[in-house]
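A single protein chain has been omitted; all remaining protein chains appear in their positions.
Letters A, B and C mark the chains in the order given here, with residues in each chain numbered from 1 onward.
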Amino acid sequence: MIDIRIQATDFDPGHQIGRLEQLVAGSVASVTVAAVASDEVTEIHVDHYPALARNVLAAIGAEAEARFGLAGIILIHRHGPLLPGERIAFAAAAAAETGVAFEACGYLIDALRDRAPFWLRETLGDGSVRWR
Amino acid sequence: MIDIRIQATDFDPGHQIGRLEQLVAGSVASVTVAAVASDEVTEIHVDHYPALARNVLAAIGAEAEARFGLAGIILIHRHGPLLPGERIAFAAAAAAETGVAFEACGYLIDALRDRAPFWLRETLGDGSVRWR
Amino acid sequence: MPLDLLYFGALRDRLGRDAERVDPPSHVVTVGDLLGWLAGRDGAYRDALAEPSRIHAAVEGQPTGHEGSIFGAREVALFPPPGAL
Partner (left out) sequence: MPLDLLYFGALRDRLGRDAERVDPPSHVVTVGDLLGWLAGRDGAYRDALAEPSRIHAAVEGQPTGHEGSIFGAREVALFPPPGAL
């Protein structure tokens, strides 16, 4: 199972882990990432290109499955407006072997960081904006 | 925050992740491990030595905090009777940096696997028992 | 042939637009050619595209290197290095 979600809404890490636990008697490794920003940032906007985001995240999921032989993969990336500190992304992998699930999760989160086509625009308290 | 739990009852990975998310705007990495057993196993008993388990898990948590500089650590290991496929252990770390949380979580789960003083006794369908 | 260009991230602000339709000459066959042609249009493009290694591209929604073809494409996206985490 490879489940890719690109969504404006928040997600529930525990619910997602539960979905993966149902796939295999083994381990689920996950990383939940919040949108970190400095104190003067009042809002974050996650810009994205939907067609490209779908293609890239699907490729990342397929690569991880081929490389690690996983029971399940979930990738979530949010877009649109966020408040600093809100969840922005989630990666999780399920496998019979703990080490496999963990390594695969690391692969997924590295790939999201390096390749997922999303860009952050920060709005500061003085109304100015900047791209990260 | 280092929270070490050695308990007979099940736990909720999502709830534990939520506790860590409240500590830091950043990332939470976790691994949830189920008790894997072959088909003929009908029950698993997790033997443990409570005083040693507390000491070893506390040492693992303190080492990880010192090494990685984490906002929070949760380690859970169950003891007593389990059915195959039930959750047996959980390790999670929270940090401002995703990579730090992930590496620390790997350190925790490796340490649990190699050092946590718990032993599995499996009961088979024919009533015989074996230690793993 | 008309080509829709899409801009993302900081490139939107630097170029002052999200998208535009262009009609590059026939010798423009790769992403790199396209970047060179755009940079020659005016100072805003030249400045925005001054560091080609910082400009990534997707052709028809697929990530594509600068050597990649845009021949026959109807949509090319240009954007800063991806990654919001």
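Here, a residue touches a chain if its C-beta (ideal position, glycine included) is under 8 Å from a C-beta of that chain, and two chains touch if they have at least 3 such contacts.
Owing to the predicted nature of the structure, the values given are computational and were not obtained by experimental measurement.
Undergrad: The chain left out touches which of the shown chains?
TA: For the complete complex, the undisplayed chain touches B.
Undergrad: Over the whole complex, note the residues of subunit B touching the chain we left out.
TA: Listed in rising order, the touching residues are 33, 35, 46-49, 51-52, 54-56, 77, 88-89, 109, 112-121, 129, 131-132.
Please note the rule applied: only the chains that are shown with their structure count from here on.
Undergrad: Farthest chain from subunit B, going by mean C-alpha coordinates, please.
TA: The most distant chain relative to subunit B turns out to be C.
Undergrad: Can you give the whole-Å distance between the Cα centres of subunit A and subunit B?
TA: Here the centre of subunit B sits 24 Å away from the centre of subunit A.
Undergrad: When the centre of a chain is set as the mean of its C-alpha atoms, what distance in Å lies between subunit A and subunit C?
TA: Comparing mean C-alpha positions, subunit C is 26 Å from subunit A.
Undergrad: Where does subunit A touch two or more other chains at once, residue-wise?
TA: Residue numbers touching two or more other chains: 33, 35, 109, 113.
Undergrad: Can you list the subunit C residues in contact with two or more other chains?
TA: 85, in rising order.
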